[in-house]
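Apart from one protein chain that is not included, each protein chain of the complex appears where it belongs.
To keep things simple, chains are lettered A and B as they appear, and every chain counts its residues starting from 1.
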Amino acid sequence: MAFHSVVCIKQVPDTTQVRIDPETGSLVRKGIPSVINPFDLFAVEAALRLRDEHGGTVTALCMGPPQAEEALRKVLGYGVDRAVLVTDRAFAGADTLATTYTLAAAIRKIAGARNDQKAAGNEGGEAGPRDADGEPVDLVFCGKQSIDGDTGQVGPGLARRLGFSQLTYVCSLLQIDPEKRKLRAWRQREDGRELLEADLPVAVTITEACNRIRYASLPDLLAAADKKIDTWRADDLDAERGRLGLKGSPTRVNRIFAPPVRQRGETVGEPGMEPAAVAALLFDRLSERGMKPGVARA
Amino acid sequence: MPEDRPKISKNSPDDAARAGKDAAQDSSTAGGEVWVVVEQVAGEAAPVSWELMGEARALAEALGVRAAAVILGAGAPELARQAFSYGAAAAYTGSDPALEPFITDPHCQALVDLARAHQPQIILLGATTRGRDLASAAATELETGLTADCTHLEIDEAKGLLKQTRPAFGGNVMATIITPNHRPQIATVRPGVFPLPEAAAEAGGEIIESRPAITAAAAAVRQLQFLPNPGEESLMGAHVIVAGGRGMRSAHNFALLEKLATELGGTVAASRAAVDAGWISQRRQVGQTGQTVRPLLYIAVGISGAVQHLAGIQESDVIVAINSDPDAPIFDVADYGIVGDLFEIVPALIEEAHARLSGAAGSDAAGERQIGVEST
Partner (left out) sequence: MSAATSRYDAIVVGGGPAGLAAAYTLAKGGASVVCLERGDWSGSKNMMGGLIYSQPTGSVFPEFWREAPLERHVTRRDMWLATGDSAIKLSFETADFAVEPYNSFTVYRSSFDKWLSRQTAAAGALMIRETLVEDLLWDGGRIAGVRTGRPQGDLEADVVIIAEGVNTFLTEKAGLSPCPPRAANVALAVKEVLALPKERIEDRFDLDPGAGAAIEIIGETTGGLPGTGFIYTNRDTISVGVGVLLDSLVDNRAEAYNLLERFKQQSQVRRLIQGAAPREYSAHLIPEGGYSCMPRLYGDGVLVAGDAAGMVNAINSEGANLALLSGKMAAETVLACRERGDFSAAALGRYRLLLEDTVILKDLRKYDNATKFLSTHHHLFGLYPELMAALAREFLTVDQLSKAEKERLLLKLFRSQVPTRRLLKDFYQAWRALT
């Protein structure tokens, strides 16, 4: 039995290069290369492996500016079957609530839902948010978090909005039972790992421990180049304007500022000093900071 | 409660709204409270919950309202008592078989019901794998703002808003976020950000019991098995981390780091180079494509300090670097740098730690931070 997975990928600035301009206090983003959120590549790989094993389709979905098409083109090269970019000025400034609202609307459309009410209201007879290629979605994959927003909120938010089961921080996808429509996976927790079973449809977020993205084959890369990327705007979705982008975002950024910079600290010990003396010096320094070697384990 | 205080918006298509109305009937409390959702496993609370309780109390005082704990699942009376001792004036409890063990969906339903019924203005949760999940789900259901991983919380006295400060862009930027027009304002906070408050011996409070209305849909996810970390402490909550890089040269040499970590009551982690070399499990990787850690003490051994690695350790309280190359970039972020051969330095550190430990056991002055926590 074949499954239809949607993988949500986000294009993010290479955060290792993002800085606050010390003079203007504003974010310096110009000239900073965009990359696919690294965790999302683990999600892509997870979806591809599932497809390679059971057959089906993988659709990549990205909300972002037009140039985010690059990210989608890249994952097409890994063998993703279909790519959808939702892009519109109306989406700008979205926080996670508005993002999940938009992505959920896109996923519904990908799943082939149609909204007759809105289509009827459409003057030009254009059948609103109806997707001819629509196909029910069994799984939504997300990265465990994005490296710019760093929230990990979009995956659970999507599960909620779509009414899917929620399975986050998955560190190992075990198996899927096509008959009973159940997925088993290990989930990473602070105190251990838990084996969970979830009914499909399910929204899964994937951690780095899950897999490594494949090295795309040349035929996949060549095929990717010919694929069309569907681009949808706000009007193509069954979505209320007021719930999109900044308007639909309950949170506001009040202020941004540079974090206190880590200063180069002190060099402990000198060349040629006995290691034991260096060690003693270090522990002295640490206890000056109020840190003492802890109570040893029993 | 001021008249113009924004109301919780209802998420129309959901049956939770209906459940919310039912729950509202047994509500007698004032609303506008500051809540902490207590995270617990089998009746034992995660320390972050009490760290947050202390903070919630301070925020509640600034707002002139009550701080309250939300205890869903087992162990309610005892946990409520603890919550009171850490500063809660009230505890909302809810018990249902579906709440044990923790699965997000039923907890979300229960929390959303309570929030609709009692209209808190702030809800705080630990930024843990569970807290983050529950917060996201509940905030979506309540259609309100959620700020993740806050490192500082403050009440804007003039507007009565919660100012939530958090790192973004891999820690290169700090942002203060507000939720001006939606309630509740929800935030998650990582463990260890706020100090554990002093527990008051005799403290009481009001217990508000409820019967969460949990739908069958909540059974869509089931826990089949749980494997506690086998001796290896998770990186996520670790207070001391000893991390090794390519300089370790072999898997075998990581035993050295294990030893040091054991002495300090910490755990071992690694750079990607060490993970890629197969010396240690990927679960121990720190950095941009690994985990972000926030220990009190991070000791980087034989790690050069590539930006991708630094992205994961920026928020450590104290960083110690041991590297033979004096120009290694790790020294630019290290509070204490030791230039030398790790195979000489680390054994010396193990001995010194051991010696100090046997001398100092049990004599820690109150209030002093310890490296490492007692593990049971």
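The working rule: contacts are C-beta pairs under 8 Å (C-beta built on N, C-alpha and C of every residue); 3 or more make two chains touch, one makes a residue touch a chain.
Keep in mind it's a predicted model, so treat the numbers as computed, not measured.
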Touch partners, limited to displayed chains, of the chain removed from view: A
Touching residues (missing chain, whole complex) on chain A: 215-223, 225-226
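Throughout what follows, only the chains that are shown with their structure count from here on.
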Rounded Å distance between chain A and chain B, as computed from the means of their C-alpha atoms: 21
Residues of chain B touching chain A in the complex: 41, 101, 104-105, 108, 128-130, 132-133, 135-137, 139-141, 143-149, 163, 167-182, 217, 220-229, 234, 236-237, 239-240, 262-265, 281-283, 285, 288-292, 296-297, 307-308, 310-311, 314, 318-320, 331-340, 344-345, 347-349, 351-353, 356-357, 360-362, 364, 368-376
Touching residues on chain A, where the partner in the complex is chain B: 13, 15-16, 18-20, 27, 38-39, 95-97, 100, 147-157, 159-161, 163, 165-169, 171, 184, 187-199, 202, 208-209, 249-259, 262, 264-269, 271, 274-276, 278-280, 282-283, 285-286, 289-298
